[in-house]
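A single structure is presented below for examination.
Below is a slice of the complex: some chains, not all, each in place.
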Amino acid sequence: MTHERHVLASLSPPKDVISGVVERLCAPSSYQAFACRKLTDSPMPSLETLSEIMDRLKSVLFPGYYGDSEVTPDTLAYHTGANLDVVFRKLADQIKRGFCFVCVGENKACTGCEEQAMEKATAFLRAVPDVREKLVLDVQAAYDGDPAAKSPGETIFCYPSVTALIHQRVAHELHRLGVDIIPRIITEMAHSATGIDIHPGASIGKRFFIDHGTGVVVGETCVIGDNVRLYQGVTLGAKSFPKDDFGNPVKGLARHPIVEDDVIIYSGATVLGRITVGKGAVIGANVWVTSDVPPGARVMKASPDEKG
Amino acid sequence: MTHERHVLASLSPPKDVISGVVERLCAPSSYQAFACRKLTDSPMPSLETLSEIMDRLKSVLFPGYYGDSEVTPDTLAYHTGANLDVVFRKLADQIKRGFCFVCVGENKACTGCEEQAMEKATAFLRAVPDVREKLVLDVQAAYDGDPAAKSPGETIFCYPSVTALIHQRVAHELHRLGVDIIPRIITEMAHSATGIDIHPGASIGKRFFIDHGTGVVVGETCVIGDNVRLYQGVTLGAKSFPKDDFGNPVKGLARHPIVEDDVIIYSGATVLGRITVGKGAVIGANVWVTSDVPPGARVMKASPDEKG
Amino acid sequence: MTHERHVLASLSPPKDVISGVVERLCAPSSYQAFACRKLTDSPMPSLETLSEIMDRLKSVLFPGYYGDSEVTPDTLAYHTGANLDVVFRKLADQIKRGFCFVCVGENKACTGCEEQAMEKATAFLRAVPDVREKLVLDVQAAYDGDPAAKSPGETIFCYPSVTALIHQRVAHELHRLGVDIIPRIITEMAHSATGIDIHPGASIGKRFFIDHGTGVVVGETCVIGDNVRLYQGVTLGAKSFPKDDFGNPVKGLARHPIVEDDVIIYSGATVLGRITVGKGAVIGANVWVTSDVPPGARVMKASPDEKG
Amino acid sequence: MTHERHVLASLSPPKDVISGVVERLCAPSSYQAFACRKLTDSPMPSLETLSEIMDRLKSVLFPGYYGDSEVTPDTLAYHTGANLDVVFRKLADQIKRGFCFVCVGENKACTGCEEQAMEKATAFLRAVPDVREKLVLDVQAAYDGDPAAKSPGETIFCYPSVTALIHQRVAHELHRLGVDIIPRIITEMAHSATGIDIHPGASIGKRFFIDHGTGVVVGETCVIGDNVRLYQGVTLGAKSFPKDDFGNPVKGLARHPIVEDDVIIYSGATVLGRITVGKGAVIGANVWVTSDVPPGARVMKASPDEKG
């Protein structure tokens, strides 16, 4: 009669079904295409560990905003040191995993991977104060750039621009040190959180600010000067790229824009190719740019005072 | 004098305030509009459980990249089987909850819901190797499509396109099996993580790739061929839809584009309505398309070599 | 040869490296720019706690969809009351932390901060049923506005519009009560999850719906009427803002659009400045609007029936 | 030379080793002895869930001491109701699992197990206030019985006697209702935490107190009156038990002591068999008792005023 309400029985799937599926999924032919690890027992980079590393770095870079919300200047050094110690250990291991990950096809063990990983992690550690310095200027730029912001600190808590730049400046430092794969994972974390997709290879000057930010793309070989400001939906991208004799894209060419100091690019604008946007230029919203823009120019579709 | 610094007392709110608020919130008139569960004690689909199911499926589809980063081929079958077993159990239960969720207004218990849920979960399990197969081709397409990518594996770790397709291809399989509500929740998880919004109903061919991806929308009745490539901000949407005699939108019509093989659509382009973009066509950035495009055509606003 | 495979030794970094880095990072000159807390031992707002508060509020507003998926009407009042009690305690503390956070440069303890925080938390609590009421109408609008939606409940689970509005309507209530910083953090959570960036200050009427949503920006001083619908990528922004005699942006001016009842704005449209879009007007996709639009007008670039 | 420090490679075990071991462990002959579940897909009782149930019950019975340490009388009813609701749901499911667990050898599905489980869980719920009432008296007895205790509340926080009695009085209630296996698991949790081993079947009067407690054993068929006090290491056990014609112990006989009101038994005393210790009797430390003790008697090895 009544109590016919019941949730599902916790049955396993039919035995032969699961064994057949497992067999297919574990056939080398099924996974070898993406198993670039020929040294099959070398561990992979770990998204979870990299996420913990970024959380600790954030609490080092902006203590109180990230991590322990009750930390005070008196004991800051202890928390900073403890976090950096763990960051060093875990990052060095991830860097080594990154090396192994890209050792495609060589089918032999890393030589000197461990030493190199530790050297790079050490070099990164030394650079952390410089990263902080640049980020503090970015924070100031965010505050200056938005009339809705009430204090610089607010922009650390609430502005996707700051989040994206924390990840990119950390990743750029690692990229500069020749660390493989890890920097890309780190910027993609920020892309997921903010909708701002900046490649770790991009070189970015001081006091950079992106308002709102969703949909912004900044490509691998971009060079951006000081005091540049972007709005949501701006693309600094590549034109279609040359292919080699086998039809494969030629990798590693400079193919994204150079944006000089004091440039502003409004929402939805698209700037493509290895062109230069000169110092102080202003690109209007939704404008399409594929050739050099002289310093001080205003490239507009609509009235010059609009803002996204 | 000095120690006036203190954090807030952990007081409860005034007693009558909370009881009044609770009373208002728990009056049936306040929640019946969204309580489509007439069988009020049937449990709801759970975002948390569905998230766990997707995590386990990802570690089945791309072991080492997701889940245990130290798994090796030697013992892969055990981890694969254990994860699939849990996926089956939890998915079957969620499918059943999904059925109950949509039993609007019928006010009686599910009949055969449990059997159906298990059949569909079993059918889904059988399809997992095919989903893997398709995803491996998508990974290859991502690698081929971006000069910045250094290995196919890198695109699994860092490319939102791959994340979005894992979720969509899983959800599409469930959608095809007639599973309610669950597929939409699964694609929306990817939308939140990547900014790429693909409806589970969309039919997508082999080697699909979306570069950068933020802002892409692919509608419910889209049909996409092989080797198609999209860039950020592309919409494959519907024109305004017909309404019935009561002014309600008519549901279930084919209203989104058909995109044939080898098409490229650059950033910000908008393609609307049940039109066909013919094989090998190229749609330029920011272009607006509302009628058929012949095979091989290039629909451009600007020079034909630009890329977002 | 054999077991040369090994993972990284868990070494600490060279001792002098870490001490040097810590010293630089903890020099007041390095962090004072963003340490707007002059009362250095006043705790900071906590992203983690605010996230818990929002989770509990969501399970109060849409029980079963969020939080315990097995809750039933019979015992709903207990769960509602228990969650509200915790919300009150934690929110009151966060509100107080928010006050302290903005006490820049005054260098003295909050006076009456605690009492004010409790009063504001109490007032917020009283407003929760009204927030529910508005959200229920938004849910209905989402269902009515999308032919792919099968039930109002589906939109709570799967529509970023509903997520963004839960956060914005909660944050707007706190903003209205004069709570500092906390509302901005709450809307930014939704921006991160949905790509929809609505400022807590925006005033939004009944039955608001945003389809797909990625890239939408709604500015601080927007005033939006009833039955308004937006599509992805729409910006309701400011034109460039006036600066004061020192070159700083003048803060607090009404600088975003007024959008009257029954307006529809299609994808990618940009509406800027303190203009009015009149009742029943339709703005087409990718259109650029910087001056008033009369009631009932259709501002289009393409055919009037397109939709993103 | 130097960097020889490394941690272990994360290798899997030799492939044939693990497959051989798995095969042996999964041969039915290896596990059938303890797999009393003939209905192999009926889920087992879960130690983790039972532990959560006890945690919630403790916060219902002694709010503030267990669970949320900031709960106040004003909102106590909400927290109590919410916890009881979850307890009911989870306990009913565990009770059903307990029934299935003991269905040894019958090899058919439970009939009416679900209805019975819900009836018993409902009956248990009704008994919770009585359990509280008894425990409050036990708390008072602990306070009265130890000169080191400064308030009744202190004994809830610090006295293993109270912990053991919370578990036993809850388990006894379930035992009385005919619930299988679950009550034993619940008392064993307390045994592990306190070293006090009281069988759920034991019937215990009001104001019971065990000082220190480690090593106390109270058997299944004990009957204990009011105001009884035990010290550490006391055993209320069985003599050797009769066996049936097949040499198996005869189960279910009354074989443990009856201890009447106001009895005190000092540390290390052993009382065995279905004997009666009369009202007001005192058993000295380390004494060995295997026959009836008359009311008011003092059975001592040493001076009558000693205490453990």
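Which chain is which? They are A, B, C and D, in the order written, and residues in each are numbered from 1.
Definition applied: a contact is a pair of C-beta atoms (placed from the backbone, for glycine too) under 8 Å apart; a residue touches a chain by one contact, two chains touch by 3 or more.
Quick caveat, the model's predicted, so the values are computed rather than measured.
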Item to check | Overall copies of the shared sequence [whole complex; 4 in view] | outcome: 6
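Here, only the chains that are shown with their structure count from here on.
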Item to check | Contact-pair overlap exceeding half with B-C, pair selected from B-D, C-D or A-B | outcome: A-B
Next on the checklist: Taking the mean of the C-alpha atoms as each chain's centre, how many Å separate chain A from chain D?
Outcome noted: 54
Checklist entry - Approximately how many whole Å separate the CA-defined centres of chain C and chain D? => result 50
Item to check | Centre-of-Cα separation between chain C and chain A, whole angstrom | outcome: 23
Checklist outcome for this item: Going by residue number, chain B touches two or more other chains at 10-14, 18, 22, 41, 43, 70, 72, 74, 97, 195, 214-215, 233, 268, 286
Checklist entry - Which of the residues in chain B end up touching chain D in this complex? => result 10-15, 18, 22, 70, 72, 74-75, 78
Checklist entry - For chain B, which residues count as touching chain C in their complex? => result 4-14, 17-26, 28, 30-31, 33-37, 40-41, 43-49, 97, 101-102, 104, 180-181, 184-185, 188, 191-192, 195, 197, 199, 201, 214-215, 217, 219-220, 233, 235, 237-241, 248-253, 255, 268, 270, 272-273, 286, 288, 290
Checklist outcome for this item: Per the touch rule, the chain B residues reaching chain A in their complex are 39, 41-43, 60, 62-66, 69-70, 72-74, 76-77, 80-81, 84-85, 88-89, 92-93, 96-97, 109, 114, 117-118, 121-122, 125-126, 128-129, 132-133, 136, 139-140, 144, 146-148, 150-154, 156-160, 193-195, 212, 214-215, 232-233, 267-268, 285-286, 301-303, 305-308
